[in-house]
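One structure, as structure tokens, below. Some questions next.
The complex appears here minus one protein chain, its other protein chains still in place.
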Amino acid sequence: MDFTLRIVMTGAALLGLISGSLGTLAVLRRQGLIGDTVAHAALPGIVLAFLLSGSKASVVLQLGAAISGTLAMLWVQSVVRTTRIRFDAALGMALAVFFGLGVVLLSAAQHTAGAAQAGLDRFLFGQAATLLREDLLTMAVTGALALGLVLVFWKEVKLVLFDEAYAAALGLPVRWLQTLLIILLVVAIVIGLQTVGVVLMIAVIIAPAAAARQWSSRYGRVLLLAGLFGLLSGALGAWISNLAPRLPTGPIIVLLLTVLVLLSVLVAPARGLLWQRYRRRRARATAQQAVVAVLQELAHHHPEDYPHPTATIQAALGANVPVEAILRDLERRGKVQHKPGQGWHLTNPPHTP
Amino acid sequence: MSPALEILLVAVLTAAACALPGAFLVLRRMSLVSDAISHAVLPGIVIGFLLTENLQHPLLLVLAGASGLLTVYLIELLEKTGRLREDAAIGLVFPALFSVGVLLIAQLADQVHLDTDAVLLGELAFVPFDRLQWQGIDLGPRALWTMAGLLLMNVLLLWLLYKELTLATFDAAAAAVLGFRPILLHYLLMGLVAVTVVAAFHAVGAILVIALMIGPPATALLLARRMPTYLLLSLLIGALSALPGYGMARVLDVSIAGSMATMVGVLFGLVWLLAPETGLLARWRRHRRQQLDFALDLLLLHLLHHEHQPAATVERHQDTLPAHLNWTSERLNIILAEGQRRGWLQRKGPEVHLTPAGRARATQLVETLAPARSP
Amino acid sequence: MGRPRSYLLTFGLAGILLLLTSCQATLPREDGRLRIVATTSIVADLARQLGGEAVEVTALMGPGIDPHLYRASEGDVTRMQQADLVLYNGLHLEGKMGDVFERMRALGRPSLAIAECVPDSLLLRASGYGGVYDPHVWMDVRRWQYAARCVAETLARMDTARATFYRNRLTAYLAELEATDAYVRRQSATLPPDRRVLITSHDAFRYFGEAYGWEVHGLLGVSTAAEAGTADVQALAEFIVARRVPAIFVESSVPERYLRALQEAVAARGFSVRLAGPLYSDALGDPGTPAGTYTGMIRTNIDTIVEALRSIATP
Partner (left out) sequence: MSWAIEIEDLTVAYQQQPVLWDVDVVIPSGQMTAIVGPNGAGKSTLLKAVLGIVRPAAGRIRVLGRPFRAQERRVAYVPQRADLDWDFPATVFDVALMGTYGRVGWLRRPGPAEHALARTALERVGMTNLADRPIGQLSGGQQQRVLLARALAQEADIYLLDEPFQGVDAPTEATLLEVLRWLKQQGKTIVVVHHDLSTVAEYFDWVVLLNVQCIACGPVGEAFTPDNLRRTYGGRMVTPVLSTTSA
């Protein structure tokens, strides 16, 4: 396989794996939009890191991005903890304020930092095709560290995600674990920024987890599947974008992920909407057969058009069957007739032997 | 009018226009919909450009608004499946729409300067240079008129729908029972948000729009207890953050919109810290002040409580009190001194006793406390 | 509500104070010099060369700034407001800003899109959708002469008292441009035609290529915000290997890492290509350096290019 394609595919797959599995930690707490805030909040960190160090090396800028992303999230957390302001509003405000600060710093750098500042904000645009081998190394090392932490604190993290109060009652340092979760997420986002860019990053965080959740109801499997989905869509997206000119990698990956989520919502075995509809239809058909069977049974002992009250049929089938609705449905299809105030009988009863 | 004044006016009008629908977004916990819309309009703009080949064409704004509404609709649709949560629905829809936009640009308009930045970001600094003229008479910046119109529309609509929206925001079920069609109201509000976002970011840029939609209402929420105060304060605070924002931009010679967005955060931070009663500082000071009152009341109650119990001599002994109340003996001494100063406590040797005044206060405390207390 | 109101009042007063200080009137020019605001440093240089001490030129975008990504600051408003003349490149180089200037002109405020002085027949159409031209006209010195004439004419018209002064300066500058043009041609000619292959990070050198007989390829499209696809990187890498191109060129306004990805791709094909440069494309170098003026920049660029390509390609 071609070298560039290999690099880009590896990079995109790594990104998908890392942000897919780490993103699950946020999505399961209904906090997926953290990704949006952290990605935007990276800007001031990037500019400051450059202004302080004078270097535009990816690692330096990523470090700055991670620090300001973490600060933004700590701000969000303490606002939510000490005021009546909800999580979403705190996130939105942190997003806009930090990005605004980034723009301020950027416009200041344009005037003061000379020619060296050129292209700083490019860091926020996805440029998957120009990933370098050293980028892959950074991604692999930080990603492995982050995923390693998830493994090490596996059951503690799971408990904090599911039931904070119980975790606290068991004596776990909940506050500390939550901060760990945020840092892990920040790592995932900063890693992905230069591949898919600030706007699309959030999809890479949310979509794999959202898709994976449809396929399994086990925490570990959801995490694993999310990582797998991320990895596959990353690699596949990079490959597709290679097929024709002017197919930017980031958007292709995001659209693939979107399709994956939609498919999952529709066809995943237990939760899929299509299956649900199919099961409902089957259940209704079975119930209809049961109602008809009851009426047939009753017809053996009564005159053909003897009306049987709903209550009688209901009693035969148990309280869980929506007998009334089924009878109305059958009536519409001409299978039964209703005598007002009296009850139901089959239009086409079996002949009494 | 000087350009600075014009920029300020536009900023103030925009802030006010954004704060109104923003206030409802914040209450409905949908703040990030503003961000979603601001990104998801891209395909609308690109298609508009491909159709008209003109970045100024009004069709672009119409289509942008339409994609904004589509965003809201799709988010709703995904959420209604019950398979995705709101955060996931938002986080899926707008990146997908944005991706479509980027792909369209890359495929069809790459050589054109249809940069996402250039299209998405209006620039507040250029407001004074895009003027409206009528028969040779200068009517001021175009944005001034659009923003004034937007504000007027928002004020008018929210004034008309104030009670319906307020009810639907707090209790959608009650609103439905009263026949207010919460779904319709929801889309009306979202339509308002979409139009506001699109119109406003054309004038001042996306990031400032998001800051102005969420920041001032969030700040107002720290101060207001009632809906009308909340809305009014949102308006005021939005308008106010424009002033120091502009000042900072001027002093440091930096981006105006960025600096206003920053100031929204600073203003929020100040209120968060300094607000009377609810501010961190006020709370801390009150905490310090009340700690003494509180501890003293606690001691009075404690003594009253144990007065007629067999263990009373132990409970009121100054050596056992610190352990029982989990206080240090220094703290106990400070509180004892204060209690004696107020004439509620007296010391009999090592024992601490209630004075009649102290007993009266403690009894009164007991009465006011228990049954009447509600969450 | 008593106390919040007093807080708000304080903020309000502070704001009004700021407002008052910002309402200073346009200062009269006591020295009679024309105030010119230019967008990019390249446009600013042209104004300085032609206006000399008779004009006062301010560039909005400092050295190294990519005009596509420029973020305006508060000072820009004042600078633009107080300008007697706004010079900008046009042809959508400045994005939204260009539209602003166009409108300013419609309102009778003097502004000039200097790239649009070049006759349409000499403009290169951007490939792809729509009828839009490539804005990087300054890369061909001859085309830039049209811009120079245009600016000088405008200055002479606006400042009739110094009309002759401007025309004289124009004549001198045209000569300098002519010399620069000749220099570029001479330098280009030192390489055989099949070796005149210029690969840069974004497509800014098409006029250069057309004028001086170079084959030009950019990794990114005209707009630096566009994203390169993997296929683009591969195609360029293939091309470099096939043509044995010894060097590719970093631009001052685009991050070096983009080209390093290309370099790695070439290396993976068993060929080695050198990163050379930087070339100055959208902005001049820092003032005082050789690339601090337009002609200096053009000369520096061609020197850098020829120097790097002269070395024999090593497989």
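In this document, chain identifiers A, B and C correspond to the written order of the chains, with residue numbering beginning at 1 in each.
In this section, a residue touches a chain if its C-beta (ideal position, glycine included) is under 8 Å from a C-beta of that chain, and two chains touch if they have at least 3 such contacts.
None of the values given here were measured: they were computed from a predicted structure.
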Visible partners of the omitted chain are A, B
Among the options B:K163, B:R225 or B:R347, the absent chain makes contact with B:R225
Among the options B:V12, B:L27 or B:A125, the absent chain makes contact with B:L27
Residue list for subunit A contacting the dropped chain reads 28-30, 152, 154-156, 158-159, 161-163, 165-166, 168-171, 213, 216-219, 221-222, 270
Note that subunit B touches the chain not displayed via residues 27, 85, 170, 221, 224-227, 230, 283, 286-287, 290, 294-295, 298, 301-302, 305, 323-327, 366, 369-375
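Keep in mind that, in the parts below, only the chains that are shown with their structure count from here on.
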Among line, ring, star, complete and other, the chain contact graph is complete
Expressed in whole Å, how far the mean CA point of subunit B lies from that of subunit C is 43
Separation of the C-alpha centres, subunit A versus subunit B, in whole Å, is 26
Residue numbers in subunit C touching two or more further chains are 69, 71-73, 225, 227, 229
Each of the following residues of subunit A touches two or more other chains, namely 103, 106-108, 111, 246-248, 250
Within their complex, subunit A touches subunit C through residues 2-5, 7-8, 56, 58, 103, 106-108, 110-111, 114-119, 121-122, 125-133, 238, 241-250
Subunit C contacts subunit B in the complex at 1, 3-4, 7-8, 11-12, 14-16, 18-19, 22-25, 68-69, 71-78, 80-81, 92-93, 95-97, 99-101, 103-104, 107, 109, 126-132, 134-135, 221-223, 225-227, 229
Subunit A residues touching subunit B in their complex are 27, 30-33, 35-36, 79, 82-108, 111, 199-200, 202-203, 205-207, 209-210, 213-214, 246-248, 250-252, 254-255, 258, 261, 265, 271, 273
